[in-house]
Each structure stands twice: as C-alpha cells, then as structure tokens.
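In this view, the complex is presented without one of its protein chains, the others remaining in place.
Now for subunit A:
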Amino acid sequence: MTSISAGLYIRVGMSDWKASTDKEQLRTSGLGSCIGVVIYQRSGALAVMAHILLPACPENQLENTQLRAKFADTSIEDIVHFFHKQNIPSRKLAAKMAGGAQMFAVSSGRENKSIGFRNAEAVKEALQLYSVPLLAEDTGGDKGRTITFDPGSANLYIRKAYGEENAI
C-alpha cells in the first residue's frame, strides 16, 4: 500500500491542474468538499490531476483563464482538450476521483445537497459529456483527503487523518 514515494511528486494546488508526462506521481492535499480528479491515458504515460472547488463556472467568468481550473465543468473541458490536442482521443482515457466530503454540517441555505456532493455530481456529468469513463471513486463522508496518483500502476492513494490510507 505504501508505494507513495517520499519525495518526488508534482504538487497540484487548489484551483489548478497539472500534467505528469514521465510517470512522476501527482499529489494534491487537503481535499474537503473539493474534488481531486485524475484523467490519464490507459496505456501511456500522460496523466493530469485537477483540484476542483466548485461545480460550475459562472457565465461571466468563462473567459477568465485564471479561474477555469476552479470549476468542474471548465476544468474537465480544458483537460480533455489538452489530451485531444496531443491526439489522444477520449476512448483512450480513464478517470478516478476522490473528495467531495462534507466536513462541516452546515446547510448553505440555498441548496439542499452539500457542495461536496454537487461537486462530485458535476465532475461525473462533465466526464460523461466528454465520454471519459470514471473507473473508481472515493467520495462523500465527512473527512478530508490527501491524494497521490501513481501513473505507473494507475493507483490513486487516499490518505486521511491519523495516517489512514487506502487505494482505488
């Protein structure tokens, strides 16, 4: 289980996505209601991890390139285009995701569903829209997650408080 390498990995910040081209591991920390999603080449080295905060980009922000990685719809769109531009079609891709927890039992007033739940749904919808199969997910609950993707094995390692760990 502990094939998470100690030192070398690419760190993905909040509201950002990054590509690993040479099987370097990708990591993002402290996902609460946020979603960490990996889209990767099923037989190949290229993998992308995104740290998404919210379901949908407001219409007046669609052109704001600084902000597109923050939202499920625009982030997934950009990542899929990134693969397509390198002649890797959707049918050669797969995805895994984790996060979408509800750490605080706060109702936002406007919505019945938690933001974490809506984030997970929005990622699924966007993946479906671009025909990228979601092979595994570990979403929901009330705990934060730090995730590491190993492109070599296509395993997504999930770490929670007190060092609790699993892989999908």
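Quick notes on this structure:
Rule of thumb we're sticking to: a contact is a pair of C-beta atoms (placed from the backbone, for glycine too) under 8 Å apart; a residue touches a chain by one contact, two chains touch by 3 or more; residues count from 1.
One rule holds for everything that comes next: contacts and distances are computed from a predicted model.
Not shown: a single chain whose UniProt protein name, out of "cytochrome-c oxidase", "Chemotaxis protein CheC", "Sodium:solute symporter" or "Acetolactate synthase small subunit", is "Chemotaxis protein CheC".
Summarising the interface, subunit A meets the missing chain with residues 11, 13-16, 29-34, 53-54, 58, 61, 64, 66-67, 70, 103-106, 109, 142-146, 159-163.
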